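With one protein chain removed, the remaining protein chains of the complex are shown where they sit.
Chain nomenclature is as follows: A, B, C and D, assigned in order of appearance, with residue numbering initiated at 1 for each chain independently.
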Amino acid sequence: MLSLLWLVPTLPFLGFLILLLFGDRMTKTLVGIIGAGSVGLSALLTMVIGYQFLASPPPDHAFTQVLWTWFEVGGFRPEIAFRLDALSLVMASVVTFVGFLIHLYSIGYMHEDSSFSRFFAEMNLFVCMMLVLVLGDNLLLLYVGWEGVGLCSYLLIGFWYQEPANCTAAQKAFIVTRVGDTAMAIGFFLLVTQLGTLQVQDLMHKAGEMWEPGSGMAVAATLLLLGGAVGKSGQLPLQTWLPDAMAGPTPVSALIHAATMVTAGVYLIARTHALFALAPSVQFLVAVIGALTLLLAGFSALVQTDIKRILAYSTISQIGYMFLALGVGAWSAGMFHFMTHAFFKALLFLAAGAVIHALHHEQNIFKMGGLAKQLPVVFWTFLIGAGCLASIPLITSGFYSKDAILWYAFSSEGGSIWLWMAGLAGAFFTSIYTFRMVFIAFLGEPKGHIHHRPGPVMLVPLVVLAFLALFSGFIELPHNFAPVQMFSNLMDTVFHSHGHSHEEHSSAALEGILQLTAGIVSLIGVAAAYFLFLKDPSKVEKISSTPAGSFLQGFLLRGWDFDRLYDTLFVNPLMALARINKGDIVDSLYNGLASLTQMGHYRLKWIQNGAVRWYAAGLALGAVILLGVFIFT
Amino acid sequence: MNTAFYIASAVAVFATAKVVTHTNPVHALLYFIVSLLAVALIFFCLGAQLAALFEVIIYAGAIMVLFVFMIMMLNLGTDTALREAQLFSPGIWIGPSVLSGLLLFELAVLFIQGEPQSASNAAMVSPKDVALSLFNTYFLGVELASMLLLAALVGGFHLGKRDQAEELPGEVK
Amino acid sequence: MNSADIIALLPLILLTLATIAVMLAISFKRSHGLAAGLTALGFTATFLLLPAISRVAPHPVTPIYLVDTFGLFFSGLLLAASLVVTLLAYGYYETRSGFREEFYLLLLMSAMGGLVLVGSTHLVSLFIGLELLSVPLYTMVGFSRTARRSLEAALKYLVLAGVSSAFLLFGMALLFAATGSMDFSRILEMGRSGDASSTPLMAGLALIGVAVGFKLAIVPFHLWTPDVYEGAPAPTTSFVATVSKGAMTAVLLRLYLLAGGVIPDSTVTIFSILAILSMFTGNLLALMQNNVKRVLAYSSISHLGYLLVAFLAGGEYAVEAVTFYLTAYMVTSLGTFGIIALLSDREGEPELLQDYSGLFWRNPVAAGLFSLFLLSLAGIPMTAGFIGKFYLFAAGVDHSAWLLIGSLVINSAIGLFLLPPDCRFHVCRSRRKSHTNPSAGKRSGKPARADARFCGYFLVWGLPRVPDSSDPQRDNRLNSAYHSF
Amino acid sequence: MASIPLEVSLFLSGLLFSLGLLGVLVRRNILFILMSLEIMMNAAGLAFVAASSHWGVADGQVMFIFIVTVAAAEVSVGLALVLQLYRRIHTLDSDAVSVMRG
Partner (left out) sequence: MSLVWLILIPMVGGLVAGLVARKNESLCRWISLSALILDSGIAINLFAHHWLGLDLPTSTRWLVEFQVEWIPRLGAGIHLAVDGLSLLMVLLTLFLGIIGVGASWTEIKTQVGFFHFNFLWILSGVIGVFLALDLLLFFFFWEVMLVPMYFLIGIWGHENRQYAAVKFFIFTQASGLVMLLSILVLVFTHAAGGELTFDYMKLLGTPMDGTFGLLVMLGFFLAFTVKLPAFPFHPWLPDAHTEAPTAGSIILAGILLKTGAYGLLRFVVPLFPAACQVFTPYALFLGVVGVLYGAMQAFAQSDLKRLVAYTSVSHMGFVLLGVFAWNDYALYGVVMQMICHGFSSGAQFMLVGALYERVHTREMGRMGGLWTTAPRLGAASMFFAMASLGLPGMGNFIAEFLVLAGLFKVSVTATSFASLGLIAATIYSLWLMRGTFFGPNDKQWKIADLNARELSLVAALVAGLVFLGFYPQPVLKAVHPALEALQQSTAQAPVPVAMNRR
């Protein structure tokens, strides 16, 4: 069955082709069936392959299927090959399963839209590209997937292209990610020229041999790869595009900007973990970037009014957690948080989508209210999602994955107390803004009226995701609870060389205390949100009315003003320079040359004035010159 | 003989200068004839009788007479002298005189530098020798000169002709 | 006057006979066709006799005139050009009334002057040849005496040619005074050996240089060219542009060969400066010109500048480069002016560029040929002009005369500015009628078209094999010319 | 026949030559230009005759004869031209004869 691995990405691609060529001639239901069906089949196939992989693991826990040699240039021989190991299995299964649910959901959500088939074509292409990224054996094939998803996110953010704002958002997303991708490309050039290959396994093997830890080459390579990861996952320097990416339809935000694409950076770092292990300084940088981003995003999320932007900022901060985990060397914890986050963040987005759909595209939470009673199912699923996000202790999967990250941030030798403190503060802010959103949007007196309730095709995915969000946490319990660590055992088959190094640090008791503090902090956050936003919102208005308060609110609302910074630093000067030089100075250089010759013409024309005596004078002058030269030399 | 040479050359130079500067065409013409006669005398001093003879007969006689006819035909009397005068602004003298002065200076330098040849064995070249060399070494030259004159004849005839048919005053094409 | 002399002098004799025949024809019955026919017959007969004469070459006829293969080759060139001019003249004057037959008389005599010049090795024959070439030209330039502009051109040409021949005479006098003899080779020997006082000799050469410069229209002496080319009727202009310049180049080439290809440094520098100036002046002035004949006048000035490059570069390629470039230049000028003559009619000649707009659609053959000649002038491949320029490059590079080659490249580039507007005008314009002479381009004399096409074919077909020269007879004469020195 | 140094006569002819050149450049009346042209021709003739008398050969005088013929030919064509021009523009000012320029 493993040999059918190549079919997993090709199924959505076939879906894409069919919809692209015959989409506009098919009925909506048929389009829906093909769109969702192709991803569903791929999910089913992944499950089967996954089962067989887990049941009888192939030799050294990895199965590589080579399709054909891409090209061969002087010793560098990249191949089109797919590789299945624990890491890519988890990624593929999450992508296909969550993808299928979102496709199902969007049949309902996008039903009235005119270019229905184009939407599903682009979504299918996205899933295919994501799978190529995840399953790609060498970095070049990964890069194909990487850019492919970038293109699909551009197309899908700008899906409603009549609206100019959407187009600029899409353009911004593509260009900012492209900046990161270029850094990554330069990293590839370095790897190709130094190591002669981009095949991930022997790349790491050769790097291990040729570069000793901390060497310049390793640092440069990992730094450049980090650039790419930061661009795609919307981390600190290049995170400005993610909040604007909410311009796309909500299923797009759910699939691309929550569950799958934005975690590509995490996957890249996880995949090339041996390289990062070779450069501890860069690994620590990853952790620092993660910490800073989660704080920054957390603060911004506090003041957002648009429900999707709150979720966007929360995604940035949760990925910050994953970067923190990878930075401190807790590879499996990072991936575990990726999985749980994919479930509950997709759930939150879809629920938000249902709310927006019901309130006829109203996204401002202050214009919603009292939806709990009108949309009970949506409310309860949204509450479960919010719970996981805020990592309510013991019952939600978010608690187990985030707690593991906090524990490793503290305990592993790469981590430090400061990173743990940052993580804890982040958790506190997360629970505040999450329940702020819940209380304002769902409780309180109803403001707008419901147009039409979401149909079953939208509710089923919500319920399934809610179930997954709740119970996915139990496959990886912390050590002091129970010896159930199925997920990390699976992950060890990939990161075997770098096992957890927390044992020698301290005893299980300390771990217990930390878990306790994390749980209490999140509960306090919930209470604070209750008091501030449900009991008497007046106190919040009072603070935000003061000049300092309103400035702070505006500053945070615009995402710490990174946009203005980048505009003044890069965008505006470049555009101004381009506009000035529209006429191409070099061109005027040549026109100058031409006018010079013409000026020569008019100057000489003056000599030709037609008078006989003037011509005779010319003759005489010539004679005098010639005579002078011949006599005196 | 030398003194005659020097007197004749002085006369020639003076006459030519007058020709160039004189406004009235007829007077200028007469001065020119005087200058030609002076040159003829110089030829005689140099022992070239035949050349002197030709100078007088052809140059002074034929060509100058042609000029006189032309002046009479175009009746360039006194009024042209006046018109000619105002054409003479001192300004236009500077340029040309500088040029011809330079030319003269270069020629002068040339001749002063040139080391004096052996004393000129001024053997008198008799017309017989001239005729002899004319008709054997330069026989071809004479024939071609005749063709030259024929060409001038045809040219003069064609250009001089008055076309009644096309007598369009001031027709410019 | 033994038989060899007679045979050697046959070309001159034949032309004289032709002249007399034409005069008698005119006196009996003024028929334009007859006069033109006789002239053409005269030229072709002489041209065909040249190979026969070449057997007796080299044979000095009287010390002042030498008939050798070199001379015969250039005589052949001049005669061919004159024949083409006769055809053009016939086509041109066919539609005009008035006294037309005299033109052929003058043409015959002027061609004879050219032949004398080409064969001259003596100052007297140089002078007589030059004057015999020029005097008929004065009248030919001013031939349509009703047109004020041609009279003005004739006057200018007369006065300036007069002054230049005065300078020539004075130069010769100085040479004669310095060396006592009038024979080229003797003078050059005396000059090289330096026993005669060298300064008067150099001065004499300088003044002769003035006359040469005037005839070849090198920069300081070029001022007359545009006015005369514009004023004179088209056949005369083609004659001036080709035969008179060709003859003078032949004399220059003979002097160059006599001096054994060695030119003193001072002369090389001054003439390089003049050559570069001619190139730049010619090209720059032709740039924005609107009158076609003035454009061709200026470009002929620049072409002579290019020709001088070959002379000054020297080396074994020089003579071959000069000969070939001259031939290519003559053919191109005959072609271009032929087209102008061909397109002109009773009202006048198509002078302005606008007159040629849309010509391609009205008379494709003429327009095609005209573009071809312009391409050759600019030296675009596929044309003989290119091979000419290529030879110049080769000569220049072979002798690494970098300054000259550099200016040659720059000027060819400027020359390109000149080409497209002309091509563009008569090819790219729409089918609009030109206002000045609507009938232009329609009517074309049979012979005029024939000769234009001849030039065209030579140009294109000339390309591949010219160096080993299509006309075997001309080639061996060329080689033999070298051996004779 | 006392010896007259060649340089003197050559200088004399140079002087006449420059005067002729001056005449051509200065005078605006075309007749005068032609006349100055004749002066220059005559000066050259003088130089030739002087040189031939100095070298004692006849070539110079033969050359002089040719010069005279050429001068005659030029004058005849020139004057015919001037006549025709006068009939056209009724003036002899050479600056009027400069329609073609540029």
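Criterion: a contact is a pair of C-beta atoms (placed from the backbone, for glycine too) under 8 Å apart; a residue touches a chain by one contact, two chains touch by 3 or more.
Predicted model, so just to flag it, every value in this text is computed and none were measured.
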Omitted chain's touching partners, listed by label: A, C
Contacting the left-out chain in the complete assembly, out of A:K28, A:H111, A:R178 or A:R558: A:R178
Touch with the missing chain holds, among A:I80, A:L101 or A:A611, for A:I80
Residues from subunit A at the interface with the omitted partner, ascending: 20, 24, 68-74, 76, 80, 118, 140, 143-144, 146-148, 151, 154, 158, 161-164, 167, 171, 174-175, 178-179, 181-182, 185-186, 188-190, 192-193, 574, 577-579, 581-582, 584, 586-587, 589-590
List every residue of subunit C that touches the chain not included in the displayed model. 375, 380-382, 386, 390, 393-394, 397-398, 405, 409, 412-413, 416-417, 419-421, 423-424, 427-428, 464-465, 467-468
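Operating definition for what follows: only the chains that are shown with their structure count from here on.
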Quick check: how many Å separate the C-alpha centres of subunit A and subunit C? 80
Euclidean distance of C-alpha centroids - subunit A vs subunit D, Å: 98
Between subunit A and subunit B, what is the gap in Å from one C-alpha centre to the other? 103
Contacts with 2+ other chains: residues of subunit A: 605, 608, 610, 612-613, 616-617, 620-621, 623, 627, 631
Where in subunit B do residues touch two or more of the other chains? 95-96, 99-100, 103, 106-107, 110-111, 114, 137-138, 141, 145, 148, 151-152, 155, 157-159, 170, 172
Contact footprint of subunit D on subunit B as seen in their complex: 1-2, 5, 9, 12-13, 16-17, 19-20, 25, 28-29, 32, 35-36, 39, 42-43, 45-48, 50-51, 54-55, 58-59, 62-63, 66-67, 70-71, 73-74, 76, 80, 84, 87, 92-93, 95-97, 99-101, 103-104, 107-108, 111-112, 114, 116-117, 119-125, 129-130, 132-134, 137-138, 141, 145, 148-149, 151-153, 155-160, 162, 170, 172
Along subunit D, where are the residues that touch subunit C in the complex? 6, 10, 13-14, 17, 20-21, 24, 30, 33-34, 37, 40-41, 43-45, 47-48, 50-52, 54-55, 57, 59-60, 62-63, 66-67, 70, 73-74, 77-78, 81-82, 84-85, 88-89, 97-101
Residue set of subunit A touching subunit C in the complex reads 594, 597-598, 600-602, 604-605, 607-608, 610, 612, 614-616, 618-623, 625-627, 629-631, 633
